[in-house]
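The complex appears here minus one protein chain, its other protein chains still in place.
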Amino acid sequence: MTVRPNAITMRRRRELIGGAVLLVLLALLPLPIANAYLRGLIVLTLLYAGLSQGWNILGGYCGQISLGHALYFGIGAYASAILFTRYGIPPPLGMFASAALGALAALLVGWPCFRLSGHYYAIATLVMGMMVLLLAQNWGFVNAAMGITIPFRKQSWVDLEFRIAVLPFHYLMLAYAAIAWAIAWVVEGSRWGFSWRAVKDDVAAAESLAVRVFPSKMAAAAISGAITAVGGALYAQYVGFIDPDSGLGLSLSVLIALPAVVGGVGTLWGPIVGAAVLIPVQQLSVAWLGGSGNGVDLMFYGALIMALALARPQGLVSLFGARSRAGGEVADRA
Amino acid sequence: MSTAIVVQVALGGLLMGLVYALVAAGLSLIFGLMDVVNFAHGELLMLAMYATFVIHENSGLDPLLQLPLVAALLFGIGVAIYRGLIARALGVRFNTGMVQIFVTFGLSIFLVGAAQLAFGADFRSISNGLLANRTVAMGAIVLPLSQVAAGLVCLIAFAALALISRTEFGRALEATREDRDAVALIGIDRDRVFSIGWGIGAATVGIAGVMLASFYYISPTVGGNFALIAYVTVALGGFGSLLGALVAGILVGLVEAMTALFIDPSLKQIGIFAIYVLVLMIRPRGLFGRL
Partner (left out) sequence: MVDIGRRSLLGGATAGVAAGTLAARARAAAAPDIVIGAVYPLTGNAAPIGHDAQIALALEADIINGHYDVPMLLGQGGGLPALGGAKIKLVFADSQNSPQIARTEAERLITEEHVVAIIGSYTSATAVTISQICNRYEIPYISAENSAPSLSQQGLSWFFRPSPTDFDFSKSMFDFFAAIGKKTGRPVRSVAIIHENSVFGTGSAEIQAALAKKAGIKVLADISYQASTPSLAVEAERLKAANADVVMPSSYTSDAILLVRAMHDAGYAPKAILAQDAGFIDPAFFKAVGPLGEGVMSRSSFAIDAVEARPAIPKVNAMFQARDAGKNLNDLTAREVTALQVLADAINRAGTTRNTALQAALRATNIPGNQTIMPWVGIKFDATGQNTEGNPVIQQYQNGVWHTIFPFDVATAPAVWKVGT
């Protein structure tokens, strides 16, 4: 451990300044865009940047490749939607319940699954996600397969309902992505962040360094689950409808993980860069190629994922000279 | 509920389980060899089913007689996927585990799109094969001939896989699995072993695809119906274990059928998942997985 604390402090300060500049730029971004569709595209991109940042804490920093994050997303979406439509609790409050339930669910999944490693863990999370999907499809309390519609009543910041204005959602999602980023920034520099990188690098070595592996993984899971669940709650308000397939499906789990993977796992900027590339490409390929109905949009999207994963395994952020702190630097120190 | 129904359902579950086992065997083999989970495995199954359908439509050749043909075709596809994608994915210096997961995910999306482009989105099926719509009756028990045949072919395929593992190539496979780097010293071409491993894995799922095509429908997304069960089966049996895939496949088939019969058909996959979670709590590496 011979890294000079100064260098770290300096770098972290630079990151914070970078984050603040980006936040201002993103806040100004929609203003010159009159086009509602493009604004909507940015809203989705910000949502996925936040979701993937949440995934990154467990999957990137801690190295536990989860393929079941739709579970936390769905729990968050359902919790806030049910509290709002049935009990009249406004979503800004309901989101706290979402976060708490998301964290709890992540702990419950983590408890049996963290004993597994590598692909066993990935498949176990996938199966957990599918189990909850099946249960939701058969559970009357959450309207089973019918899903929950959040009807538009009146424009309101308390209820987070906006008729056609996209700007409020832009700032909501931006705040969400920014908070997720800030959490990642804080934990990255904390004792936990250190433990996670150690766990990811070498479990045995981490244990010898007196890192308590299991609690450390559980902490990452709880934070990750909570962030993802809040994203789910925002999604439900934005789309106005949640059902088992759209809130808990396997493809959603992949969609949440992909921006971080493509952008750079275990990096602060990876999820943002990945989302900025993937979400517009995905939505635009649906818009441009999907209308023909011949599957070309899927081929294009699939080929893009393969190409990016192979060409830039360390993530797109490496193009900007950033290094995966979870990989590169820990190895340097060792 | 009469005993006959329970026996009938159990036998049906057993036959389906053998198909699950064979689909899982290819996945397990590839994993055991090089620590790669192929998330496009269901799409390989889909390709095999379409191949069977197209050959049947154009030449009238019965699915059963196409077995060697489609197995060879899938072998080629498997080798091509290894050479074109997986070898590269294994060669990257960062995040190897993650890259291979998402490369095969990308491949699966790509193949679904390609199948829709090539064959259209319509549901296809082979309704006039030798085995189609025939049943075997034993007293009160009635079993579809196509599935009985599928079960037998799956068992034969397992026997063949077991034999392969005893050949010289099988020993090379085993050695490569034990220590991928050391084998080069004793003159084994690791890349060749890996690509043949992929070929065999794909051919195995190809055989399952041919047998499924004679009684199941075919569509670009059909692979997904079986893929999830295959992952659970492999994890349940233990990655890399042939015997594990067989036992777990049969177990999954039986549990699925019994859950549907005694609890609720819409919860039958929950039954599978519950067994899986239970086993993992006791044996994190699956029934026959190595530690």
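All chains are identified by letter, namely A and B, in their written order; residue positions are counted from 1 within each chain.
Definition applied: a residue touches a chain if its C-beta (ideal position, glycine included) is under 8 Å from a C-beta of that chain, and two chains touch if they have at least 3 such contacts.
Predicted model only: the values in this text are computed from it and were never measured.
The omitted chain makes contact with just one of the residues B:T52, B:N95 or B:Q116: B:Q116. Touch with the chain that is not drawn comes from one residue among A:W181, A:F194, A:Y235 or A:W269, which is A:Y235. The set of chain A residues touching the chain not shown comprises 33, 35-38, 40-41, 44, 134, 137-138, 144-147, 149, 151-152, 163-164, 235, 239-241, 243, 245-246, 283-284, 286-295, 297-298.
Panel shows chain B; residues 1-2, 5, 8-9, 12-13, 16, 20, 113, 116, 120-125, 127-128, 133, 135, 137, 142-144, 147, 215-217, 219-222, 224-226, 229, 256-257, 260-261, 264-266, 268-269 of it touch the chain omitted from the view.
One rule holds for everything that comes next: only the chains that are shown with their structure count from here on.
In the complex of the two chains, the chain B residues touching chain A come out as 31, 35, 37, 85, 88-89, 92-99, 101-103, 105-117, 121, 220, 228, 231-232, 234-235, 239, 264, 266-267, 269-270, 273, 276-277, 280-281, 284-286.
In the complex of the two chains, the chain A residues touching chain B come out as 65, 112, 115-116, 118-120, 122-124, 126-128, 130-131, 134-135, 137-138, 250, 254, 257-258, 261-262, 265, 293-307, 309-310, 313-314, 324, 327.
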